[in-house]
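Here the complex is missing a single protein chain, while all its other protein chains stay put.
Labels run A and B following the written order; every chain starts at residue 1.
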Amino acid sequence: MRPVAIVGIGQTPVREHWDAGLRELAVQAVWQALDECHLDTIDVFYVGNMLSGTLTGQEHLATLIAEYAGLTGVEAIKAEAACGSGAAAFRQAVLAVASGAAEVALAVGVEKLTETSTHKTTDGLASAADADYETAMGISFVALNALLMRRYMYEYRYHKSDFSAFIEIAHRNAVHNPHAMFRHRVHRDQYERAKMVADPVNLLDSSPIADGAAAVVISSQDRINQFPNRPIWVAACEVSTDTIALDNRENPLWLKAAERSVRKAFKTSGLTHRDIQLFELHDAFSIMSALSLEGSGFAERGTAVRLANEGHFAIDGLLPISTFGGLKARGHPVGATGLYQIVEATLQLRGQAPKAIQLPDARIAMTQNIGGSGATIITTILSRERL
Amino acid sequence: MMGIPGNWRLRKQRYQLAGTKCQNCCQIHFPPRQVCPACKNRRLEDFRLSGKGTVYSYTIIYQSTPKFEFFVPYVVALIDLEEGPRITAQLTDVDPDQVEIGMPVEMVRRKISEQGERGLIHYGYKFRPRIR
Partner (left out) sequence: MVNTGESSLAEILIPDRPVGIVGYGAYIPRYRLPAREIARLWRGTQEAEALPIDQKSVPGPDEDTITMAIEAAENALLRAAISPEKIRAVWIGSESHPYAVKPSGTIVAQALGITPNASTADFEFACKAGTEAMQAGFGFVGSKMADYVLAIAVDTAQGRPGDALEYTAAAGGAAFVIGPAEEALAVLEGTFSYVTDTPDFFRRAHQLYPEHGHRFTGEPAYFHHITHAACKLMEGLNTRPQDYAAVVFHQPNTKFPLKVAKKLGFREEQVRTGLLAPFIGNTYAGASPLGFTAVLDEARPKDRILVVSFGSGAGSDAMSFRVTEAIVQRRDRAPLTRVYLRRTKPIDYATYAKWRNKIVMH
């Protein structure tokens, strides 16, 4: 398959967008991306979204957004993989262009979680789990992560407050991200006093409910030169799945889908762990940060929390994570998150990140988007140079 | 969420821990499978699990989905069943602060939820500290 690159990006701020619905948000992001690369048409249009049907009664989303973006007639399809929908849409766009089926593709992730009651939203988010054997038993999505966190603390002998490091990193970075939902610092004592949601997960362990849209335009190598921005190459974009239900995982603390998709991504790109300079991981919950780092091979089992406390993952650490605030502080509009990660990594590699969080000489970045409690994992490696 | 037919279809799993056993590699599954996750074989037989197990992990839920709000705070656990599978279920008849990883538990049939005052009562498996 031929090399492809990101040539345009767009994102709305992440917050409660009372004044904008799905189509308004998506169109904003779409046109930011198209304007960036001076395009007014594309070949293929993928939308990543999880809950438009459940929360707003709107399925058939890609066609709707294509129309409202002024692109009626284009091939338009929605991709859904729970909270991994954003990267799933990205993956489809990459495949379309890499395979030669299209020259230019656009992937936009959009989510409106504030459209209805918090209860309905919570119910909707819980549908990422196994409806018959997890959700039906009274498990919320938070509870699944709580089960993981408790077991991890038990096996590796951590205290709850040790996890604060991930939250502190995310918030410290988000201060400099104008699109982030939360731009305030969070300190350890605040973390320790936060309200318990599902023991041991508290309010500050959990990414917030928010709305947003982010978009990315992908082009084939052949047309690269017509675009004004520095192309950022998609060195790899790989998907792996694991069991939906946590209770069917071989080892719930080992994200096998992370291990597999990362291995595939390194194989495709020819890169190794040492080449990765920043990691936009899926920190929906603090425990997910730890498990993602370990499953992806950036930390030995049981050590990620300790490394986080040692500064390893801070913006000036050995492997910065959540450089724009991550899911925790930038926000987690579920179906859009995967594309926010890619937009942020692209900004880093272009050298266009806000100064305080810009990595000096960023050349290779990894992003990882997770659906459910680790059931679908999409790992992407972006590179400043074509490899 | 799920209506009458969907819940009815799950009655054997919910009431009796009805699972499957692979006729090729003998792995025991819950929920029941059509394809063995271990060896991909499709010849599977019915197998009822005993309901005896130990707690692998647990959490105390303080904020739940509306259907379970009445029971807050309640305990949900991952339980290692003695035949091998791991199951997700509520713990009952136990104080939250007495739950421990490794605790031996046994399956009981309890009310899981109701579809409102006029709707069906859903019964199914929960686990409690062993008395049998």
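Rule of thumb we're sticking to: contacts are C-beta pairs under 8 Å (C-beta built on N, C-alpha and C of every residue); 3 or more make two chains touch, one makes a residue touch a chain.
Since the structure is predicted, the reported quantities are computational estimates derived from the model, not experimental observations.
Undergrad: In the complete complex, the chain left out here touches which of the visible ones?
TA: It touches the following shown chains in the full complex: B.
Undergrad: Which parts of chain B face the unshown chain closely enough to count as touching?
TA: Residues touching the hidden chain, for chain B, are 11, 15-16, 70-71, 90, 92-93, 95, 108-112, 121, 123, 126, 131-132.
Assume only the chains that are shown with their structure count from here on.
Undergrad: Along chain A, where are the residues that touch chain B in the complex?
TA: 119, 122-123, 126, 130-140, 142-143, 146-148, 150-151, 154, 195-201, 243, 245-248, 252
Undergrad: Looking at the complex, which residues from chain B come into contact with chain A?
TA: 1-2, 6, 10, 13, 31, 37, 56-68, 71, 74, 76-78, 85-90, 96, 101, 112-113, 122, 124
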